[in-house]
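Provided herewith is a single structure, encoded as structure tokens, for subsequent inquiry.
So, subunit A:
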Amino acid sequence: MKRRNFLSYLTAGFVTLASLPALAQEPVRIGLDAVLTGPGANNGERIREAAQWAVDLVNQKGGVALPDGSKRPLELVVVDDQAKPDVGLSAIRRLVGDKSIVAFMGPDWSSVTYPTLFVGAEAGIPQFTSSVAQRITQEGHKHIFRARSTDTDWMGAMADYLVKQEGKKKIGVTYANNEFGRSGRDVFVKILKETHGLDPAVELSYAVGDKDFTSVAGRLIQSGVDVVVNLGNQPEGALLIKDLNNLGYGGLFAFNSADSIFLDLAKSNAEGVVGPLSWVHTKPDEKSKAFNVEFQKRFNRDPIGHSVIYFDSVNMIVDAIGKVGPTREAILKYLKSVDTWQGVQGTYHPSAPTGDMIHASVVIRYNKDLVPEVVSVRE
Partner candidate 1 sequence: MFFQLATSGIATGCAYALIALGFVMIWNTASVVNFAQGEFVVIAMFVALTCHVTLGWPLWMVLPLAVLLPAIVGYATERVVIRPVIGAAEMTIVTVTIGLQIVLSDAAKIIYGGQPYSFPPLIAGKPLSLAGIVVPRQSLVVIASMIVLAIGLHFLSQKTSFGKRLRAVSQDRETAKLMGIDVNRTIAQGFALSAAIAGFAGVLLAPIIYVSAGLGLPLLIKSFIAAIIGGFGSYIGALIGGLLIGVLDNLVGFYISSHYREVFTFLALILVLLFRPQGLFPHHR
Partner candidate 2 sequence: MQPEAPVAGTPLLEVRQLAVNFGGIRALRDVHLDVREGEFVALIGANGAGKTTTLKAILNSVEIARGEIRFRGRSTVGIATHHLVRMGIGVVPEGRRVFPASSVIENLELGALERTPKGEAGAIMTNVFDLFPVLKDRRTQMAGSLSGGEQQMLAMGRALMGKPDLLLLDEPSMGLAPKFVDRIFEILAGLRNTKTTILLIEQNALMSLEIADRAFVIDQGKTIMSGKASDLIDDPKIAGAYLGRSDEQISHAD
């Protein structure tokens, strides 16, 4: 009995070994650079999980299909830029230096993306970014694809909503003293001036990591604004609305990061908060609904905008590989020829000369049950 058992194990072992070469087939690699440590790691984690999920789904179907009909496993190579330009440069050089990586995604932070653009450009590798700063696609780089609407798109949507739909005129602007906050502020103030002929009644900034917003809230209330537009990251936004509410502020609070992370932090203070987003899980179209259901099944919570951006990016790369094969040049050349590509987020235009593929955005408002209701959609 015992010997027989042993033999059967042995046979099983050999069979497994024999099948290994097939499984161990050289995978197709795509890179991901995200902020995985330091402030901003929260988004980085969401990005990684969404990209990995998309890759896993591809592999569950046997891997990435090649033009000749064969399939190869897909592998995600993840590097961390810590939201620092010099670390990002090392990280992206590492991705680009690995010749088996056919395309990569990231960085998310504009301050990291911008100084590292030339690395990808020199290597001629397709780069999918979620950074919002305008200038990233203004430098004439041919390898960059932005898979997210820019701040110009959603600041425009938000300004429209606030001025036209809500009829607000006395606007206070607060912003975080970082790339994200400052560029958001610049764009919003410009749009406010150019499109609506308005100037902010008061402008205040704060540092990322500030804990006590009484002074900011106090000055906003003192200046009697009827809407506060806050441009920055979630923790500070949540603290600011809390202090505003504590001091009895009755106006509207608009926030460019009013996503689920913000909601988690702000809790009931988020009621009535308005915000522009590139995408939200309550977006009423069919693709978004389906994505939301699948994501819920897998992660047991709602997806955020970044989940869709990176999910879509992986799939766009996979589709391109299916058409032209896993080489950098071919994918780049092919993508530049694609007019429209349907993703969960909306319609992408990979062939756009600047690389700005998508302009879809929504404006949401948290209702009594803290569900983000879509109050305005832009395609």
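With respect to how the candidates were assembled, all candidates are chains of the complex that A comes from, given by their letters.
The criterion applied here is as follows: contacts are C-beta pairs under 8 Å (C-beta built on N, C-alpha and C of every residue); 3 or more make two chains touch, one makes a residue touch a chain; residues count from 1.
Everything quoted here is computed from the prediction, not taken from an experiment.
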item	value
In-complex contact of subunit A, chosen from 1 or 2	1
Residue ranges of subunit A touching candidate 1 (in the complex, touch as defined)	35-42, 44-45, 177, 204-207, 209-212, 214-216, 218-219, 222, 234-235, 238-239, 243, 246-248, 261, 264-267
